[in-house]
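Structure incoming, see below.
Note that one protein chain of the assembly has been removed; the remaining protein chains are unaltered in position.
Coming up: chain A.
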Amino acid sequence: MKLKKVEDNSHISIDIHKQQFWKRFKKQIYLQSFVFFGLIVLFFFQYLPMFGILMAFKEYSITDGIAGILTSEWAGLKYFKQFFNAYQFEQIVTNTLAISFLKLFFAFPVPIILAIMLNEVRISAVKRIVQTTSYFPHFISWVVVAGLASVFLSTEQGVINNLLISLGLADKPIAFLSNPDHFWGLAVTTAMWKEAGWWTIIFLAALSGINPALYEAAQIDGAGRIQRIWHITLPSIKGTIVVVLILAIGNLLGGGLVGSNFEQSFLLGNSVNSDKSEILQTYAFKMGLAQGRYSYATAIDLIQSIISVTLIFGANWLSKKVTKTGLF
């Protein structure tokens, strides 16, 4: 009898919820219509193509067209095994992980530090100039950046090498572009130069939301500048840092916050530095589009996607445990 009563109550509560939902939905109808178009785009360009993942498990040939993805024979894990046995497997995985973690380690803190430094600048003209010049490279395409890097870093009359030699910091030109050992450093520094300023905007926005009264109170209590940063600024933007960090980890294999692993390896990579520059994405690109091994390339990309999804869930879980803040 008691149970029946509970059930009745739950029906009423669902009805009330339904009514509230539609009421709210009608209220937000203008905004919801925007979301509707966003969802359509998301469905067609993000979810629908996912059925192509099937290719990784099939003997797919491009001449069979799109229908061939469904009709071709099953190949099981053949293409995954092929990749694990590829002669460059270890090299490619090492490069992908090394470049990604180096970027996370070095490039992630830079926008935060830059934002805090800019926040401390009191002359607004200087602040604006620094901010504009630091985020401007974000708008330059990687093709142009790679071209600039080739000209600036060349051993044959490159500006950087000329400068290093004239300052006595090097006795002969450094082969930035052709020595494989320099590739990881080149990738991290160019990505930082290009993207750090852009991400600074996010953190500056978070900083602007901090109540100035906190700083005033701390100043009255005798806190110095570093103490104010440590005890007020950083804890106040902790939530933003965590969200951005989780997003960066989700895209870790793509280069994290500063991204662009593919563009860099594709444009700055060459046969001389391939030992250090070949990564999962460039390898999949070459196998898929240059050699027409679509199933194989899909399998490689799928491995990368699985790692990325695991990382994003893992990072979110860890963040919730440690900081009580998470993305979802």
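A few comments on the model shown:
The definition used in the following text is that contacts are C-beta pairs under 8 Å (C-beta built on N, C-alpha and C of every residue); 3 or more make two chains touch, one makes a residue touch a chain; residues count from 1.
Going forward, contacts and distances are computed from a predicted model.
For the chain that is left out, the UniProt protein name among "ABC transporter substrate-binding protein", "Spermidine/putrescine transport system permease protein PotB", "Amino acid synthesis family protein" or "Bb3-type cytochrome oxidase subunit IV" is "ABC transporter substrate-binding protein". The chain omitted from view is touched by exactly one of A:Lys103, A:Lys194 or A:Arg293, namely A:Arg293. From the options A:Asn119, A:Ser274, A:Thr298 or A:Ser319, the residue with contact to the unseen chain in the full assembly is A:Ser274. The residue touching the chain not shown here, chosen from A:Ser61, A:Thr133 or A:Asn211, is A:Ser61. Residues of chain A in touch with the missing chain: 26, 29-30, 33, 36-37, 59, 61-66, 82, 86-87, 150, 154-156, 175, 177-179, 270-275, 278, 286, 289-293.
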